[in-house]
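Removed: one protein chain of the complex. Kept in place: all other protein chains.
Right, chain A next:
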Amino acid sequence: MYIKNIKLQHYRNYHELALTFDDRINVIIGENAQGKTNLMEAIYVLGFSKSYRTSKDKELIQWEQSYAKIEGTVLKKHYQVPLEMQFSAKGKKAKLNHLEQRRLSDYIGALNLVMFAPEDLNLVKGSPQMRRRFIDMEIGQIKPVYIYHLGQYQKILKQRNHLLKELQRKKQHDLTLLSVLTEQLIEHASIIIEKRFSFLELLRQWAAPIHQGISQHKESLTINYDTTIDVLESYNKEKIKHIYETTFSQNQRKEIERGTTLFGPHRDDLLFYVNNRNVQTFGSQGQQRTTALSLKLAEIELIKAEVGEYPVLLLDDVLSELDQHRQSHLLNTIQGKVQTFISTTSVSDIKHETIEQAELFYVENGTITQQRRG
């Protein structure tokens, strides 16, 4: 799939913008603080209905304006889909085929995206939260109903943590209520874990050979799921549910003492091993970067396999962070098949033949001039 065009209104530092994109490589060039990331972010928001940079939608609206609008047309193999996101003080609206979608899980997934920014190079080393977000976003765009379960889970978790706090402070003594919230939590937790397990299985299949390729067969990558309960990845939902039930009932006192939920997907993590050593603790910076790159490239192939089409790739400022070898590995892999947006302060930083046929966009203070090469 690819994005044919995009229109922005009052989005960040873009007052009005209309662009038509190349179906392969689009390079966004500009000095610092001109709007390169803002454009990448707008594309991301069009796909995921929210930003990765902020949780406050209000920040996306251009200063002094009352709303922001992003429209875009996504071309798929056999049809095209108009998408639209709108933000205002009243909240946000997501439209697919010009129809407003009440549930975001009905919207997300129409435009599949893989984003690779310098922060992502820290995926291995960074916080568990980053890795959970990585896995959740990926599953979410392949199986949007996952987002519904995740949302429900988070709401119940918040309620349950509040109740545990009250029980801890002896402001509340109702254990029946606790067991109701536990039952609700487990229902969604077990679905989330089951879906994460099957996603990981796919991720391993794609990431391992890619990692071997980048490391010129010197390294082999394995990925493990680190969870607070005693489960095997082969377990089905019912079995996982049962294990959660026993774990929660055995640890009720402990949870009340601590005043918070101690088990569940919000506590889990991903562990990466290169040649059987934990990359997070023992890996060199280069190995950590290779791992992050392998995961991103695996995502691209995984989405192709699951959804039937390649996603759109967003490379914000990341190419210059990669050495020559990793840079060309990345560009060779996507060449000719994945629509890619590359942002950079200078084109000469990118030494690869694909750039010669790229569409160039020069950004200056919220305006863009387009120039075709070759």
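In the analysis below, a contact is a pair of C-beta atoms (placed from the backbone, for glycine too) under 8 Å apart; a residue touches a chain by one contact, two chains touch by 3 or more; residues count from 1.
Rule of thumb we're sticking to: contacts and distances are computed from a predicted model.
Visitor: Since a chain is absent, check the UniProt entry for it and pick the matching name: "Thiamine transporter family protein", "Carbon starvation protein A", "Recombination protein RecR" or "Aspartyl/glutamyl-tRNA(Asn/Gln) amidotransferase subunit C".
Guide: Checked against "Thiamine transporter family protein", "Carbon starvation protein A", "Recombination protein RecR" or "Aspartyl/glutamyl-tRNA(Asn/Gln) amidotransferase subunit C": the hidden chain maps to "Recombination protein RecR".
Visitor: Please identify which residue in A:Gln86, A:Gln159, A:Asn224 or A:Asn251 touches the non-displayed chain.
Guide: Going through A:Gln86, A:Gln159, A:Asn224 or A:Asn251 one by one, A:Gln159 is the residue touching the chain not shown.
Visitor: Sort through A:Val81, A:Met130 or A:Leu177 and give me the one touching the missing partner chain.
Guide: Among A:Val81, A:Met130 or A:Leu177, only A:Leu177 touches the chain that is not shown.
Visitor: Can you name the residues of chain A that touch the chain not displayed here?
Guide: The list for chain A reads 89-90, 102-103, 148, 152, 155-156, 158-160, 162-163, 166, 172, 174, 176-177, 179-181, 183-184.
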